[in-house]
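Working notes for the structure below.
Here the complex is missing a single protein chain, while all its other protein chains stay put.
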Amino acid sequence: MKYQIRLSGDEIRLMQEVKARSGVDLAKCYQCGECTAGCPMTPEMDAGPTKTLRLIQLGMEEALFDLNTPWLCASCETCTARCPNDIDIALVMDVVRQMARLKGKKIPVKEPRIFQDVFLKSVENNGRLFEPGMIAFYNLRSGDLFHDVGLGPKMLLKGKLPLLPHTSKNREKLREIFRKAEALEKEAGKKASEEAHDESGH
Amino acid sequence: MTYAYYPGCSLKGTAIDYHTSALALAERLGIELKEMEDWVCCGASPIHQRNPALASGVANLLLSLSEGISKDVAVLCAACYHNMKKAEVEMREDGKKRNEVEELSGIPFNPEVRTRHFLDILDKDYGLNALKEKVVKPLSELRVACYYGCLLSRPPEIAFDDPEQPMIMERILEAAGAETVSWSHRLECCGASHAVPLTDAVLRLVNDVLASARDAGADIIACACPLCQANLDMRQEGIRAKLGVAHNLPAVYFTQLLGIACGATGKQVMIEKGMVSAVPLLRAKNLL
Partner (left out) sequence: MSKIGVFVCHCGENISRTVDCARVAKASGQIRGVAVAKDYKYMCSDPGQALIKNAIKEHKLDGVVVSACSPHMHEKTFRKAVTEAGLNQFLCEMANIREHCSWVHEKEEPTTRKAIELVRLMVEKVKRNMALEPIRVDVTKRALVIGGGVAGIQAALDIADGGHEVILVEKDPSVGGHMAQLSETFPTLDCSQCILTPKMVDVGSHPNIKLYTYSEVEKIEGFVGNFKVTIKKKARSVDIDKCTGCGECQLKCPSKKIPSEFDRGLKNRTAIYIPFPQAVPARPVIDREHCIYFTKGKCKACQKVCPTEAVDFEQTDEYVEEEVGGIVVATGFDLYTTDKQGPYPDYKGYGEYGYGEDPDIIDGLQFERLASASGPTGGAIQRPSDGKEPKSVVFLQCIGSRHPSKGIEFCSKICCMYTAKHTMLYKHKVHHGTAYVFYMDIRAPGKGYDEFVRRAIEEDGAVYLRGRVSRIYRSGDHLIVKGADTLSGAAVEIEADMVVLATAVMPQPGIEGLFQKLGISYDQYKFASEAHPKLRPVECATAGIFLAGACQGPKDIPESVAQASAAASKALILFSRDQMLREPVVAKVNENTCIACWYCVEICPFTAISKKDIRDRQGNLIKRVAEVNPSLCTGCGTCAATCFSNSIDLDGFTDEQIYSEINSLMAVGQDLFPEPEKAEGDSPDEKAA
């Protein structure tokens, strides 16, 4: 088998870190599978949300960050809406992505991460999203230079793509929030791992 | 009736037809959508996928821009609505969360501010009876599949209608004379922002949605979200090429249909913008 579990009492730390970041208590998850049942992305996923939550419950960090599941989550929140235990599963997926990034983990499926980055970069640069620029950057970064290249001219013809980015006077305020949030998430990571460490009695 | 209008980025770009038709409709109904100044992008899905706290911080900045216009922020895009409403509800109900967001954004939260989707405004504030009075060209014989997608009603805390069986768009379009169909995929996800990085998955999801609408006998799909509309409309060609299914089912904004019903011309609601043109259908039904 790919993973063996050797439990030593430390496994609860991963669940505690997720809780510290998201406020979500995964002890509530009884593994009913309703999230996987309703998830639109399961055909592309390796594990599905239910198993992802199980890996967190068992502290299987290595296995967790190997999964493509959190990166394929479309954020539709069907899982969150129907979870019998009111667990915000979509938020857990966000937090797993966030943790993987902060911990410098290798991401098993690169495209969604690249899209996230170029999207937010465009927003941070201009205050508003500049769609043509964002797509061009995406194609460069992903190496898929001709992705959706057929759509571009059609949309231009339809007048659906602006040629120049819009900017906003609040761009600076936005950047400030981005900077602060970045500092906070790093701090929260340190705090969370310290707390988890304390709570697990080490 | 004046609302602080937050268009969001798509409505100034790929969804310019949504923006234009909504303004045309609002004008005919006597609703003023006053655009908030110097708005920024809400960050859509990528922002909370990167950092949930960041999404709330930006949403709080956006909510604060309504000051001086109205306490009700009118939103058309489902992703914008979702981010702003979620942050607003969380801040109102959770004092700790509110402090954190206020600290991060450096802006005090005004608990009186309400994020309102335009559908909700039409239904609750304007009223269906008043709307009926404005209809000059009933959408009769037009069989519409109302598509909600996911973000308008999830999580249930932000829904403005029954989160599992919403009927608000049906009510509104029926008030304009349309016939709505009952179909299974009204709330299924279209893949949203995965359209770019995971195109094949989105083709699969959109194909399911289109097939369900077609099987239910719909002539046209009405959307209330620029991401939904873009996927449903622009991906049909990809579906034909990759999956070998030709749907040829127009997907337009509900505001375009309502605008036409209230007497706007096709040009005023930019009906010609769709990749799968709704023009022949609407002409056949004598609506253009």
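Going in written order, the chains are labelled A and B, and every chain counts its residues from 1.
The criterion applied here is as follows: a contact is a pair of C-beta atoms (placed from the backbone, for glycine too) under 8 Å apart; a residue touches a chain by one contact, two chains touch by 3 or more.
This is a predicted model, so every value here is computed, not measured.
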Full-complex contact with the absent chain, from B:37, B:93, B:141 or B:164: B:164
Contacting the left-out chain in the complete assembly, out of B:2, B:140 or B:184: B:184
Missing-chain contacts mapped onto chain B: 162-165, 184, 212, 215
Absent-chain interface as seen on chain A, which is shown: 30-39, 42-43, 47-48, 50-51, 78, 82-86
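Keep in mind that, in the parts below, only the chains that are shown with their structure count from here on.
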Gap in Å, rounded to a whole number, between the CA centres of chain B and chain A: 24
List of chain A residues in touch with chain B within their complex: 22, 40-41, 43-44, 72-78, 80-81, 88, 91, 93-95, 97-98, 101, 111-112, 114-116, 119-120, 123, 127-129, 131, 135, 138, 142, 147-148, 150-151, 154-155, 158-162, 166, 168-171, 173-174, 176-178, 180-182, 184-185
Complex contact set, residues of chain B against chain A: 9-10, 12-17, 37-41, 43-54, 57-58, 61, 65, 104-106, 149-151, 153-156, 163-164, 188-189, 191-194, 196-199, 201, 204-205, 234, 237, 272-273, 275
